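Excluded from the complex is one protein chain; the other protein chains are retained at their positions.
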Amino acid sequence: MESYLLATLTFAGIYALLALGLNVIWGMAGMINLGMAGFFALGAYASALTTTALGLPIAAGVAAAMALAALCGGALSRLTLNLRGDYLAIVTLGFGELIRLIAANEIWLTNGSDGIPGIPGPMRADLTPLQFNALSCALVLTAVAVVWVVAERLRRSPYGRVLRALRDDDVAAAVAGKSVRRFKVQAFALGAGVLGLAGAAYAHFTSYIAPDIFRPLLTIYIFLALTAGGTGNNAGAVLGAALVIAILEGSRFVEPMIPHLNGAQGAALREILIGGTLILVMRLRPQGILAERPPEPERAAQP
Amino acid sequence: MDLLPQLLVNGIVQGTLLAIPAIGFTAIFAVLRFPNFAVASHATIGAFAGYAANVWLGLPAAPALVAAFLVAGLIGVLSDEVALRPLRPHGALTTAIASIALTIVLENVVRLIFGNDLRGYDLPIVRDWRWLGVRIGPQQVQNLAMALAIMAAVFATLRYTRIGKAMRAVADNPALAELKGIDPVTIGRITVFAGMGLVGAGGMLLGLGTSIDPLTGFRFILPIFAAAVVGGLGSIPGAALGAMVVGIGEELSLLVLSPAYKSAVGFVAIVLVLAFRPRGILGERAY
Partner (left out) sequence: MTYYMNRRLFLGTSAAALAAPAILRAQSGPIVLGTLTPLTGVGGTYGPAMRDAMLGVVSDVNAAGGVLGREVRVVSEDTQTSPEAAVRAARKLIDVDGVAAIMGTWASSVTTAVAPLCWESQTMLMCVSGADSITELPHGGYIARTQPNSKLQIRVAGEFMVEESATSMAWIGPQTPFAASSIEILEEIAAGAGGGMESLIYEADKSTYRSEVDQILRGNPDFVMLGGYAADSTVLLRDIWQAGYEGRIIGPAYAVNASVVETLPVEVLEGVFTWEGAPAVESAAYADVQRILGVEDVDPYSAQTYDHMSLAILAMAAAGEATGAAIRDTLRTVSQGQGEVVESAVAGLAALGEAVDYQGASGPCDFDEIGDITGTQFVFKRIEGGAPSVYKRV
């Protein structure tokens, strides 16, 4: 039971990293990234290949994961700077699918749909499964804390305020100068780097990645987490991720209590429960459980 | 290349079928200003409603298509009232994300009722006609005719009827339309009904050559979105044109690209078009 709780908490941490990464992109640059699974995949593959094919330590893999995802994120946002949100949503959705297709078809690089097994985990060989889950949980939650702090600092910085102003004002965004546009690309790259970090965490925790993992279902879960928790709010992103994992996992225990006929119907009921709960949360708290609040002025700025 | 004419024919047929749900999706965007991702489950619902009419009630394809339209449209309005309309004041993104949750619920309602088994329509199957080395199936021709008839009906409605004119007015300028006494809520409902109806009919048209299951709609959504975006989100002629671009592009890509990358074509088309025209080929005027 402890092992299950620790593993679930670790997954919640990975979901929280994903929600935080998306939140940097959305909350700061105002760009919608439905290609989340693609950046998650880039990070997972970069770290997996660095540690298995190249045999480098896990820390190098994590660095490679963040770098590659950030690089691709920067390039994609540079390409799509002029697009309005709705268009960007669909362009990024396509990007995510493209990454999955590449992962499935470029066998020489990614081992194709067989996936990459045996990705090393930190000290995995020396620990019992329970200890390993505890260590993974601690590491992932530390990463969540670090990313949270950095994201909060950025949000409160002058740089964050400029971006937020742009996000909320289309006209200003349209006439914004080159340097401000560069801010947006940087924010997207930064958020994508966090998504890549989540990918690396997933790869080293579960030890196996394959293209099937990066189907849009996961992107859906994370967007639901972010929206339910409160877009633009880092605490909301983490809370939302915890909520979604709680619903995903909790529904397993609720489902047997509902009378139904067969396996497909039971599974369908579980997913109806998941989707329905999220709609209910959004109906009750349309701004998210924790609505976005403008950061309080920094003390130094006060007279 | 000897395959070229054949690929063009296949692409035109596929593009025309794709246009129907793409028009439905873009019409909802034009009036309500959010991308409604619940099109996936509504395409499935339409395919299953058509199946029920065709197999259980023994109706031929055309009346079954009407059933697909009506059922998907009705469920579209009902689910929109419950799940999405109350969220619209809170922004397009919130509503769009809620529409994803809605599509999960609806897909699984279909699964709850019909199970996961594959189901096929009860329609006679005929070998293709061949003409100058190019083949086309009688069923395809019939589907093509039905799709064109639906498109003609959509354009006639928008141009000549009061409801159509009101929808265009709301799409162009909601504030002005309201001043003129057009009730945006009623127009919104009518649009969702017609839009999701078209998505349902499109789901059935695309599903006729396959076997359907609760994931049917999910298989079609990427090209549907791509078509709407390429043409210009919210532009109905744009959706039709975008569908042709994506449909033909996907087939022609076989000449230069591994078929394993077919879905990438829609993405590449989007990036290419948007690089030059950030609001799609035809811009965003609804009609």
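Residue numbering begins at 1 within each chain, and the chains themselves are lettered A and B in the order written.
Everything below uses one rule, namely that a contact is a pair of C-beta atoms (placed from the backbone, for glycine too) under 8 Å apart; a residue touches a chain by one contact, two chains touch by 3 or more.
Since this is a predicted model, take the numbers as computed values, not measurements.
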Missing chain: touched chains present in the view: A, B
Candidate in contact with the missing chain, chosen from A:Ala46, A:Leu88, A:Ala210 or A:Ile279: A:Ala210
Missing-partner contacts on chain B, residue numbers: 3, 6-7, 10-11, 14, 108, 111, 115-120, 124-128, 130, 135, 137, 206-207, 209-211, 213-215, 218-220, 251, 254, 258-263
Residue ranges of chain A at the interface with the undisplayed chain: 1-4, 7-8, 11, 101, 104-105, 107, 112-115, 117-118, 129, 202, 206-213, 215, 217-218, 248-249, 252, 255-256, 262-264, 266-268, 270-271
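By our rule, only the chains that are shown with their structure count from here on.
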Sites on chain B touched by chain A in the complex: 29, 34-35, 83, 86-87, 89-90, 92-94, 96-98, 100-105, 107-109, 111-112, 115-116, 214, 222, 225-226, 228-229, 233, 258, 260-261, 263-264, 266-267, 270-271, 274-275, 278-280
Residues of chain A touching chain B in the complex: 26, 32, 79-80, 82-87, 89-91, 93-95, 97-98, 101, 104-105, 220, 223-224, 226-227, 231, 262, 264-265, 267-269, 271-272, 274-276, 278-279, 282-283, 286-287
